[in-house]
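A single protein chain has been omitted from the complex, and every remaining protein chain is retained in its original position.
== chain A ==
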């Protein structure tokens, strides 16, 4: 069974996303909504990892796969600054959150095949939050983009 590979991928991705939310929060502290909401969303990612713990206990977690990593998603290396920098950082978060979201979807498929109701509950709760994270990132980027791309220095 290769589910542990995806559990490992998800676990790692949630940790990366949490770290990146915190990084963007601190780095764009002058945008109070970004600061506070990214902190709250990072805490959600922590919660997802906790919710995964019993699942991982049951199925195990594989850190390394024999499929080679082609796309690296290690999180943000450093924070940008200024209006366009904020946009780019939020966009990077969006990509990371998308990775998390689609990974949850794959795990949901497996959970359905396994008829694992507990795992399905975990997926429903956590992936619902990830989808809202994506929506927030999109809402915030859509708001910021015109000003950043047209008039900001």
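The working rule: a contact is a pair of C-beta atoms (placed from the backbone, for glycine too) under 8 Å apart; a residue touches a chain by one contact, two chains touch by 3 or more; residues count from 1.
Basically, contacts and distances are computed from a predicted model.
Missing chain, UniProt protein name: "Nitrate reductase", from among "proton-translocating NAD(P)(+) transhydrogenase", "Nitrate reductase", "Phosphate transport system permease protein" or "Pyruvate synthase subunit PorB". Interface note for the absent chain: among A:33, A:63 or A:118, the touching residue is A:33.
The chain omitted from view is touched by exactly one of A:3, A:24, A:41 or A:93, namely A:41. Among the residues A:50, A:112 or A:132, only A:132 touches the chain that is left out of the figure. One chain is missing from the display, and on chain A it is touched by residues 30-33, 36-37, 40-41, 83, 132-133, 135-136, 138-139, 142-143, 146-147, 150-153.
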